[in-house]
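Shown next, in structure tokens, is the structure this report addresses.
Missing here: one protein chain of the complex. Every other protein chain is in place.
Right, subunit A next:
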Amino acid sequence: MKKRWIASLLAAAMVLVLTACGGTGTQATPTPTAAPTEEPTQAAGIPKEDLKVGFIYIGEINDQGYTQAHDQGRLALEAMGIQCMYVEDVPENADSEKAMNDLIDQGCNVIYATSFGFMEYTVEVAKEHPDVYFGHCSGYMRSDNLSTYFGKIYQARYLAGIVAGMKTQNGKIGYVAAYAIPEVIRGINAFTLGVQSVNPDATVEVVWTNTWYDPAVEKQAAIELLNKGCDVMAQHQDSTATQIAAQEKGAFAVGYNTSTPDAAPNAYLTAPLFHWEKFYVDDVQKIIDGTWTSRAYWEGLSAGMVSLDDLTANCAEGTADAVAAAQAKIESGELEPFTGPLYDQDGNVKVAEGTTMTDDEIWNMSWFVKGVIGTIPE
């Protein structure tokens, strides 16, 4: 609808320009018209004021975690004067398809589906709406009008591992994790490698919750690990439940997604953070400019897409220097966390010394590195 409207407007402008040119010729035209030279770019893009961006969230915008981090992107777009809508608490089933269709019905011409489980539904809706731009976070299915995007959060996780490895007294670190999919496994591995870079004998024990966002379940899993003696906790979950559990048990915790030093002030060390606004602003700008093409966006520390939160006073002495050194190396490309020799849990060499895993291999990682305690279900 909107596109047709724009097209007719442009056509009208063009007619005006043509008639103006074909008219009295030398005389300056009193009719204000768009500069004809700008016409090609305008035709390809969508003017800012005609954009309406819709977000599908798995959680709530004040979850102090994943969804809140994405919502910073929405706020950044709104600050640019772009209309946005969102739907919270969308389950990873056909409800997500309905939520996207609802937003498109309400005039959205850009849709961001922010959770992995929305993937196939996004593909389906994108097929039905070829004139709408789509972005699916963390997935691998793309089409002409559907991009994927994610952050190389594993780089920040590696740094968080350094923080945890320097903090742990007994070498037992707990990790509350959502689903056994590559995104999560990759993060656990990077974190563990970070831990081992400063504390070679420390272990990282994993408990699966099978939910992205369920504070009660997350907390239960954290307590299970704390009761086993873990003194530093990490999480791949959307709420602060793990951090709160750690504080209650007198342990320490690394957060995730957004900075949450106030949720558990005595436990909080730091957190790997996403800066989704980097992607959203870039992507929407491309739509405005008419340069948008379907792509797989996957940026890390150097692009500012991810970072490690400021270290709190709870961190061990010397942590800041160790983190800064590693961060500089990662940003310069000197240090790639997934460089051999890497061993699997049984001690078999998976990546030979001197070899660095490719982006594809990292993206699809489905095995645990040595030092991780836990199993990946079949």
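Going forward, a contact is a pair of C-beta atoms (placed from the backbone, for glycine too) under 8 Å apart; a residue touches a chain by one contact, two chains touch by 3 or more; residues count from 1.
Basically, contacts and distances are computed from a predicted model.
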item	value
Protein name, per the UniProt record, of whichever chain is missing from view ("Oligopeptide transport system permease protein", "Nucleoside ABC transporter membrane protein", "Beta-ketoacyl-ACP synthase" or "Asp23/Gls24 family envelope stress response protein")	"Nucleoside ABC transporter membrane protein"
Among A:A303, A:L335, A:V351 or A:I376, the residue in touch with the chain that has been omitted	A:I376
Contact partner of the left-out chain, one of A:D50, A:D95 or A:E224	A:D95
Touch list for subunit A against the chain that is not drawn	54, 85-89, 91-95, 98-99, 101-103, 105-106, 116-117, 120, 140, 179-182, 185, 210, 364, 366, 376-377
